[in-house]
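This is the structure I have questions about; it appears just below.
Removed from the display is one protein chain of the complex; every other protein chain stays in position.
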Amino acid sequence: MSQSNRISGGQIDRSKTLSFRFDGKSYQGHAGDTLASALLANGVRLMGRSFKYHRPRGPLSAGSEEPNALVHLRSGARQEPNTRATVAELFDGLEARSQNAWPSLKFDALAINDRLNTFLTAGFYYKTFMWPAAFWEKLYEPIIRKAAGLGALTRQEDPDSYDKGFLHCDLLIIGAGPAGLSAALTAGRAGAQVILADEDFRMGGRLKAETLEVGGQAGADWAAAQVLELAAMPNVRLMPRTTIIGAFDHGIYGAVERVSDHLAVPMKGKVRQTLWRIYSRRAVLAGGATERPIAFENNDRPGVMLAGALRAYANRWGVAVGRKVAVFTNNDDGLRTASDLRAKGLEVRVIDARKGEEVIDTSGRLGLKSVTIRSNGKVETIACDALGVSGGWNPNVNITSHHRSRPVWEEAIAAFVPGEDGPVGLTAAGAAAGALSTHGALATGQAQAIAALADLGIAAKADALPQAEDAPVAISPKWYVAGGKGRAWIDQQNDVTLKDVKLAQQENFTSVEHLKRYTTLGMATDQGKTGNVLGLAVMAGLTGKTIPETGTTIYRPPYTPVAMGTLAGRSRGKEFKPFRLTPSHKWAEEQGAVFVEVGMWLRSQWLPKAGETHWRESVDREVLATRKSVGICDVTTLGKIDIQGTDAAAFLDKVYANNFASLAVGKCRYGLMLREDGMVYDDGTTARLGENEYVMTTTTANAVLVFRNLEYARQVLWPDMDVQLISTTEAWAQFSVAGPNARKLLEKVVDQDISDAAFPYMGAGAITVGGIRGRLFRISFSGELAYEIAVPTRYGDALVRKLMEAGREFDAIVYGTEALGVMRVEKGHVAGNELNGQSSALNMGLGKMVSKKKDSIGMVLSQREALLDPNGYRLVGVKPVHKDGKLTAGSHFLAIGAAPVIENDGGWLTSKVYSPHLGCDIALGYLKAGDQKIGTQMRAVNLLAKPVQETLVEIVSPHFFDPEGERLRG
Amino acid sequence: MIINHPILGPRDSQEFVYLGAAEMMNRPDGMSAGIEEFHEWLYHRDNPAGEHRELWYHEQGDRSWLVVTRNTLTHEISRVELARDVAKAMGRSK
Amino acid sequence: MADTLHALTALGQAAPQTRVIGPYRIEERFDVALASVASRRGREAEVASAAAAAGIPLPGPARFTAGPLYAGFWVAPEMWFVEAPFASHEDIVAVVKPIFGEAASITEQTDAWVRFDVLGTNLAALVEKLCNVDFARAADGYATRTVIEHMGCYLIRHTSGALTIYGGRSSAQSLLHALEVTAASLL
């Protein structure tokens, strides 16, 4: 029975036959089909199951508003749940499976819910499952969760790629039906930059689904001809298969282009979908209208669909959903379906609500068999396999309410039209604006384009419009068939029925928002496109209010659901964020370094030597070798900011808490930077290279933030200061050379005299290395005699190799961030874990650095009462009383014998390392009144460890190593 | 959002970093003002529903700090100025 | 006295790299020296005249101008990036500072950046997938800061078929990767 329901006509390519599978069964369709049209052509009406009652369902629509015909498209890692068969473009080899049904679509065990429907009313779960208390999570909820959901993800990584892009235009036109095409032609001919986007794979909108003529030719042919003319215009960009998902501020629109979804697999290098950010100066919404159903008993059976959809399947796809058809309508558009189908030779019975006729029931569990009609008291049942329902058309106002503008009710067409206060620059045309005739679409499309361009100073002219029908909307609202005992569906996917809305009204959930939230009306994947207005109208009927009195319903982005992969684009996996590599990266790789992420940087964490099996071996070796002789470390990642200008010194005095004006040329100084709230923000050394020239270093983490704050200080706080700033972080490769033999090593490399006399402690200045310009700073983070040497970045790799070569006689080593951390803790220097944004200079034992003699950022508020508390946190050193005692960063201090309760909390260990120098774990910590507790014993307790880690510790000065700093000056 | 940069014209707000209310430009002088004055300046905001003058930094642009007048109900931007000009007009100098 | 140091390009090679992907040619440039020139407060006029005399173009906002020896583009109010041949201007600050004296702050920027020149027909199609720049409608000589895959860059349009991108040197490989996959996706 191949394509038994395929009839003549339609815009499919019958010369291209495509094979596909649904639930394992093979079928054939044609190019131009959707999965739904092809299945219907093959006589398949049953395509899905509803969410709550697992009712058998077929397509309700022929478009993106589809609530029922949802399938798993494709298989394996490409399985795509909840895919609307009505918009899935058919391709050869397409494979789809039904979802939310077990064991099979025809026999679904959970259809038991349908039998229990009288118990499963709206919100029933709020009223039960409470006793006994424990049972909710142990029993009830697990069952509910298991049953919930529609389609399934495979848990495999999505194998396809996605990307993003940016487009700019004068006029964005959303929708390529008669209104959109008319607008695009008008704007295109006027020379404006135009983007015409349409969610369908073929442009033309409803004209593709109608037999109406435009300009004396078939509407579909007219549309095709206009598309050709537009395609020839260089200033017009046609974007089929592209959905405008949302209107954002100031004319920015999000759009999803389905680049490869019409193929089995994307072509090599191509993405599956692209997220476009469209920057438009003006936009016209020509998104058409969506037909709405009428609620009557069992109006959800496969074969019952919107009348316009029935017509679309016949006219566009050459598919007769059924041979014996009934049409239930409250308006003339329904009659159009009847006449079109009759013209296709189908037998059609019209039930016109305006003549007192109505459908009161249907039969056919897996597919429509008959409808029961009541006309003026007389009840009859007629056999039929398709029923078209038309309750009128709702303009697709969705995008106009993305800025929370409320649509307004227009009695003449019994529907909501866009409100006045929609997104600035967006106007609506055609059916989306309530102009439901073809002529109305052409005319308003042209008019809105002319008006939009006039705003931009672009003159567009009104060409004569082609001849087209201009029938008035003849509708007398009918929302539901009263008096039924059974269920009449309003939101088909979520199984919200007339009874549910009645119950919500009975329990006083009468505001629209309460109605939606209590019954879940409009919360399904179709976002209420077919059900919301109907539900609202039903509530109005029940409360005896008008629809405007009852409220409106607004829509939020996205217009249709968007794949997460598309929204992420290329930012996933290793490409989530870019990598920043240090100048010594290549060399370190050769050494087999272990790298660690530090922000976006990759830094050497340690560099194992042959035979080292545990990271501690490498780190201990690096520390001991440095302290014994000399070690080298790439410190390029530290922020460097070049500060020049005649007010540079005064500027530094403002941004640093300590004094800088007195810093001499050729010297550097440790600087402490506060936030205005008095907390320590950042630290680093700043060198004075010339009278009006400084180079500031920041922590790696804060480089960008400090630069931002310096710009703020110079532009906003002290705008007349003569200060210029530029980052030089990446311009210079900088290495720390530390250890007793640091000078000896550098003397072999640096061209100048760097003896202690020529280059004293905290000296800074220009040097050359083999004639290459460089900089030298005599500063130390490790506590050793140490320098930082810098050369232009391109020479960084060569410099590290040269340093290692020159250092061979001293057994020089390169150390990574772990050893760096060990040595700074041994010296009691604060770093990231102490600079936590919650700590003041006083907490760090640096209170005296905050000068009161000058105004600097944070100085005043650092003096607030609680921040000066003598019993506040102070930075201390921590040593286990027994050498083998283990410490953990994050452990809290408790007094000996104190119970582990918050009242006894003394503070915590901020950083912990193993000190090969001291032969035990050591740590820094913030301890309440810590400066008064030096020499005492406490417990460092980690309650997260299993078993709990309790270590008896001695509170000591944070300067574990060379407290007098003799080695620095050595 | 689109910020109409006084020098560069319309730029996407994604290029900017937001700081907060332009009230924060009135930083007291630490040599004359005390804790109360600094506290009022740093912590309290008008936070209006309507026109709001606020500071944006063109970090992925020309590094200008801007004062943007934007409606917090509609996001409509009615005015954009260079913060340095505003600061100088307020009498800030060195 | 130690012997001299050998340079590596931003991509970690001894010589600059070139990639040809369909109609697109991506060239790493290693032969351009770069310095920032920032006018000291109130000395804009001196800076302008000194620059003019020395043939250093200091164009207006969002503009790039090339001269016989120097080229320059605007990066911030009262600040420009100045390009010169690396061979003759390796120590570009030493050359440029005397031109401006105390009227401007000069800072070496050569190695802060990786430079890629991208050539090919229809670069607009490439740019629209990379960053928020309306390349098709931009004039030749348009220079702007922008963002490519989270990386801050400068983009200069020379012609519809030639552009320059300056990106942070440390992320040169990530930037090249972004250019490569995007170009490949357009074939």
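Order as written gives the chain letters A, B and C; numbering starts at 1 within each chain.
The criterion applied here is as follows: a contact is a pair of C-beta atoms (placed from the backbone, for glycine too) under 8 Å apart; a residue touches a chain by one contact, two chains touch by 3 or more.
Going forward, contacts and distances are computed from a predicted model.
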Complex member absent from the view - protein name from UniProt, among "Monovalent cation/H(+) antiporter subunit G", "Sarcosine oxidase subunit beta", "NADH-quinone oxidoreductase subunit H" or "4Fe-4S ferredoxin": "Sarcosine oxidase subunit beta"
Touching partners, among the displayed chains, of the absent chain: A, B
Candidate in contact with the missing chain, chosen from A:31, A:335, A:563 or A:665: A:563
Contact with the hidden chain (one of A:42, A:79 or A:299): A:79
Chain not shown: contacting residue from A:622, A:677 or A:784: A:677
Chain not shown, touching residues in subunit B: 1, 13-14, 18-21, 35-36, 39, 42-49, 52, 54, 70, 72-75
Hidden partner interface residues of subunit A, rising order: 51, 78-82, 118-119, 121, 124-131, 133, 136-137, 141, 144-146, 148-158, 160, 162, 164, 246, 248-249, 252, 254, 275, 277, 402-404, 499, 503, 506-509, 511, 513-514, 517-518, 520, 523-525, 527, 556-558, 561-565, 567-569, 571-577, 596-597, 675-679, 681, 832-833, 836-838, 861, 864-868, 888-892, 900-902, 904-905, 908, 910-912, 941-944
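Criterion: only the chains that are shown with their structure count from here on.
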Length of the line joining the C-alpha centres of subunit A and subunit C, rounded to whole Å: 32
Inter-centroid spacing, subunit B versus subunit A (mean Cα positions, whole Å): 28
Where subunit C touches two or more other chains at once, by residue number: 132
Contacts with 2+ other chains: residues of subunit B: 12, 59, 63-64, 82
Contact set on subunit B toward subunit A in their complex: 1-2, 12, 17, 19, 25, 27-31, 33-35, 38-39, 42, 55, 57, 59, 63-65, 74-77, 82-84, 87-88, 92-94
Contact set on subunit C toward subunit A in their complex: 1-10, 12, 36, 38-42, 78-79, 91, 102, 105, 107-113, 128-129, 131-134, 137, 149-151, 168-175, 177-178, 181-182, 184-185, 187
Residues of subunit B that touch subunit C when the two form their complex: 7-8, 12, 14-15, 59-64, 82
